[in-house]
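Only a single protein chain was left out; the remaining protein chains are all shown in position.
Chain IDs A, B and C follow the sequence of writing; residue 1 opens each chain.
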Amino acid sequence: MSQSTGTNVPRPDAAAQLDIYRRMLRIERNDDATRAQIRRGRITAPYYSARGQEVIPATISHLLTDDDKICTIYRGIQDMVAKDMPLRPLWAEICGRVDGTCKGKGGPMHLTHPETGVMVTTGIVGSSMPIANGFGWASLLDGKKHVTIAYFGDGASNIGAFHESLNLASVWKLPVIFVCANNGFAEHTRYENGTSVDFIARRAIGYGMPGFTVDGNDPFDMYAHAHAAIARARAGEGPTLLECKTFRFMGHVFGDADGYMTKEEKAAAVAADPLPAFRQKLIDSGLASEAQLAQLQAGLEAEVQDAIDFAFACEAPDVAELRRDVFAEEIAA
Amino acid sequence: MSQSTGTNVPRPDAAAQLDIYRRMLRIERNDDATRAQIRRGRITAPYYSARGQEVIPATISHLLTDDDKICTIYRGIQDMVAKDMPLRPLWAEICGRVDGTCKGKGGPMHLTHPETGVMVTTGIVGSSMPIANGFGWASLLDGKKHVTIAYFGDGASNIGAFHESLNLASVWKLPVIFVCANNGFAEHTRYENGTSVDFIARRAIGYGMPGFTVDGNDPFDMYAHAHAAIARARAGEGPTLLECKTFRFMGHVFGDADGYMTKEEKAAAVAADPLPAFRQKLIDSGLASEAQLAQLQAGLEAEVQDAIDFAFACEAPDVAELRRDVFAEEIAA
Amino acid sequence: MSTQTMETAGMVKMTGQQAVSAALFQAMAEDSRVLVFGEDVADREGGGVMGTTKGLSAKFGDLRVRSTPIAEQSIMGAAIGAAMAGYKPVAEIMLMNFITVAMDMVVNHAAKLRFMSGGQSQVPIVIRTLTGAGWQTAGQHSDHFEGWFAHTAGIKVVAPSAPADYKGLLLSAIQDPDPVLFIENSRTLFVPGEVAADQGPIPLGKAKVVQDGRDVTLVTYSGMVQTCVAAAAELAKEGISAEVVDLRTLSPWDKDAVLASAEKTGRAVVVTEALRHFGPGAEIAATIQEELFGRLKAPVRRLGAPYCAVPFAKALEDAYLVQPADVMAAVKGIMR
Partner (left out) sequence: MSTQTMETAGMVKMTGQQAVSAALFQAMAEDSRVLVFGEDVADREGGGVMGTTKGLSAKFGDLRVRSTPIAEQSIMGAAIGAAMAGYKPVAEIMLMNFITVAMDMVVNHAAKLRFMSGGQSQVPIVIRTLTGAGWQTAGQHSDHFEGWFAHTAGIKVVAPSAPADYKGLLLSAIQDPDPVLFIENSRTLFVPGEVAADQGPIPLGKAKVVQDGRDVTLVTYSGMVQTCVAAAAELAKEGISAEVVDLRTLSPWDKDAVLASAEKTGRAVVVTEALRHFGPGAEIAATIQEELFGRLKAPVRRLGAPYCAVPFAKALEDAYLVQPADVMAAVKGIMR
């Protein structure tokens, strides 16, 4: 299904490559710190690591503005971090503090940050897509050229919401890009045991929509396809389906036993880890020095540490919060 | 999308053609009588005529046994009549009598007759399909070669249940045939204003399933494709999607104003009425004489009239029926 | 849809359907953020299968008034997203039974996003839907699921019965900053009544005493209001004075008004078209008995649909629906 996008394949320039790498590393450093905090027993909520999938949101976010929106899923913290959501309110939320972006009421599965376009995070498989269409419709009404990204997984491509959403987006020519992170598994179910088609991108045919299978671990392939899809959406030509092939290194949820996959396939995926590979590429192509990248990393680590320190210093929300934000008007005690 | 099924295209022999015509005429005579009774005010329920669509279920039913099952929709009386469901319990049901096949509790939108394989009639768009899969699974468990037909409309191909069902049927290789009567409209909405793809059959690609666009008004094209799909299902090779192009002459529901379609397109469709056309063909090809067909018609009209007389002579159900069939055990008064 | 004008002192005679249409025209004219969409709602598709939205797309354009594919989940999703982006979508779910395919969007998302986001998101949508037995549409076209939504935090449930309320409450529902389920009832929607020519918004959450009485309070809403009013008229002939309270909004319901009336009469019967079993009437009955413990003259009775699907045959459907005679019998049973 990977269809060439023609001779003028868009390519990230040096600055773009560095920015994509920065976003990847921001995701990875944040993920690493999250898992460390969980191991230390400081965070108790379920955590769905996206380690290994960084290229997808890093590349897409590089091409977005703050006015562009994302609707994502439980495994979506990477999408927010890539979108440059500030880490303090993110961490405070994960820790259930009142200074969290959702005052501690939503938690990691429902992080929201409209200022950076993080509109919806859902824990229901498939449900990012129907809502993304609403933002797409609003863009048409606004007459602006904002795009909305609906992130979801390969397993989610089998649920009804996927179908209804792609059909509506196509009929209405909405500026929405459906980004499927195909990591080969839905919880413990291997792709082919739940999905009837060899490439999810083929499903786009059923919606009269362009669809591409992309190497989701290759920033160049991702860039080419995301660039074209976003341009298409901004031009009013409608939605695109991008199936981005990748792998989740940490299994479905933190603590996952991994018994449903072979050691070999996991080892092979980890060996092909896109993060060090892209790092090496930047150095090999002379775009950055070891020192520069180390400095970048140190800066990101400091940012993450600052967010962690901030979060744990925050207060828990007051129980009166149960009566707030149910409706616009506070519910009487 | 209409793909040739190869050089050995299955063709209905003389007996098959006559049987298909018999089923078509049975549908049409029954439909005509139903509308007459409604006009006379003797039936009050909403009625969804399938006039014009007879070829589809007539051909398919010819290829089925009583052990094969159908799951159909509000516009599905034609599917039951084609499946040779006896007309007395059908009419008694439509008239809300206790001798109706559902004791008058289901009515025309929920007719059921397991003896002839009429398993489910649903009023919810799309819902015939997920249930049909269950019968398909049961066939695999039984180790028998029964097939199940899921009937639905073009509009229904845009709802989530369609997607989930075709995917599951394909992954599980179920002996289910998804038969879409594409009559060009969903209530008042024209095909292309609700459906994003030029041919619904293309959606089969997204499920790794064979899919064909068939001339649903041509018994020969229908026969060729239905025969192949049923053979495939019986052979354990899995499901097929058949998109059967047709037209509903009477609009969505009895009394429908038709303002959403042009007079010309309707006139053209009616002019191409498949029923008289096929009748003529039978005569032209010497398979039947005018007299034979007139006799056939008279027999069917008598059968319909008998059913009507029977139905109106039946009693209304007793209010105690509200406590029966909720559960296997009657609910205490 | 043309309003049958019969003005008397600023009053217009119109049906509930005309009132709904009038409210939509008014709201769309007043606020360009108001959107209307759903299956067949645009004029190209006849302005709704019942014609309720006729003329809106001609007046307000195809971008604000849109027909959709048959895909209720995508309808509700589009409403939610557009609402979060600052619009006020009025989404139509043709019949209440069809909301069963979109419950995730309504319950897990529309109702919760404000809370789960700590107040950052708002979802000011109206879900207009129609239901009601009496037309022999049987088990999948006449259900009353309002109890499910009343039992869901974060969504309001409005269910008028009179034309003026259809208009005034719909205007308020559209203005409301939170999700509102607006239920139209198929037996009352086409009944004409008096509506002020300049009828404006009527506040949500306020009941209306549609019939004063002394001996017993009938608490009801939607299609059962006319049933209770009919019962009250018959009861009056037998010397029993029944007060009829139309909740108009089921959630939040007007506890003060109901308790005041029940305390005054000392007796209450709660009447719903929804199933009696674990139905919305239970909340009202439980609350009245709890709050007025020791001050009632009789136990609170509840009437609702029997424990079965809506049947097709006319005789069964009539028996299924609560009738004035049922209300009268329940009242007489507690009058001794």
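The rule is simple: a contact is a pair of C-beta atoms (placed from the backbone, for glycine too) under 8 Å apart; a residue touches a chain by one contact, two chains touch by 3 or more.
None of the values given here were measured: they were computed from a predicted structure.
Among B:Phe135, B:Phe212 or B:Phe278, only B:Phe135 touches the chain left out of the display. For the chain missing from the display, the contacting residue among C:Met103, C:Val191, C:Ala236 or C:Met335 is C:Met103, taking the whole complex into account. Taking the complete complex into account, A:Gly123 is the one of A:Pro86, A:Gly123, A:Gly208 or A:Gly299 that touches the chain left out.
Looking at A:Arg51, A:Lys69, A:Arg88 or A:Lys105, the residue that reaches the missing chain in the full complex is A:Lys105. What chain B contributes to its contact with the hidden chain is residues 69, 71, 100-106, 110, 112-114, 119-120, 122-124, 127, 129-142, 148, 160-161, 163-165, 167-168, 171-172, 324-328. Taking the whole complex into account, chain A touches the unshown chain at residues 44-46, 93, 96-98, 100, 102, 104-110, 122-126, 155-156, 158-161, 186-189, 193-195, 252, 257, 259-260, 316-317, 319, 321-323, 326, 331.
By the touch rule set out above, chain C reaches the unshown chain at residues 73, 97, 100-101, 103-104, 107-108, 111-112, 115-116, 138-140, 143, 147-148, 150-154, 251, 274-275, 277-283, 285-287, 289-291, 293, 296, 298-302, 306-309, 311.
The working rule: only the chains that are shown with their structure count from here on.
Averaging C-alpha coordinates per chain places the centre of chain B 36 Å away from that of chain C. As a whole-number value, the distance joining the C-alpha centres of chain A and chain B reads 45 Å. If you average the Cα atoms of chain A and of chain C, the two centres end up 40 Å apart. Shared contact sites, meaning residues of chain B that touch two or more other chains, fall at 158-161, 193-195. Among the residues of chain C, those touching two or more other chains are numbered 68-69, 71, 73, 101.
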